[in-house]
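Read the structure below first, then the notes.
What you see is the complex with one protein chain gone and the rest in place.
So, subunit A:
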């Protein structure tokens, strides 16, 4: 069942702020096995010109994907999440995410395509800090595989 094209361009309300914790960054950096001191040592981060420890580049996905739940679970859109795989992922950064940030995400449906029975959904998540300044944009392509016959 192809998704409704009229959803292209639809934006969802900004999420409540997510406060980026120092220990959450450490936990994430340990989980990906990355010993870069910019993630755990505020002095090392300052030596790179940052005001506090920063998060690994892909950390923000944990926030934007949760925000994309507004789209994925929109009953009017009707995406079959049980058949969804992650196709592409891209980030464009104005600055790195850092400890203490309070981030909101605004999700927008950029494109809906149907290809060989697969539904392809492009979601853009704009991430802003408490001052309203842009931090990073995340583009997530989800592919809902065609349902099998019978």
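As a convention for this text, a contact is a pair of C-beta atoms (placed from the backbone, for glycine too) under 8 Å apart; a residue touches a chain by one contact, two chains touch by 3 or more; residues count from 1.
Rule of thumb we're sticking to: contacts and distances are computed from a predicted model.
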Chain not displayed: protein name in its UniProt record ("Dehydratase", "ABC transmembrane type-1 domain-containing protein", "ABC-2 type transport system permease protein" or "MxaL protein"): "Dehydratase"
Contact partner of the left-out chain, one of A:20, A:38 or A:127: A:38
Residues of subunit A in contact with the chain not shown: 27-28, 30-34, 36, 38-39, 47-50, 54, 56-58, 61-62, 65-66, 85-93, 95-96, 139
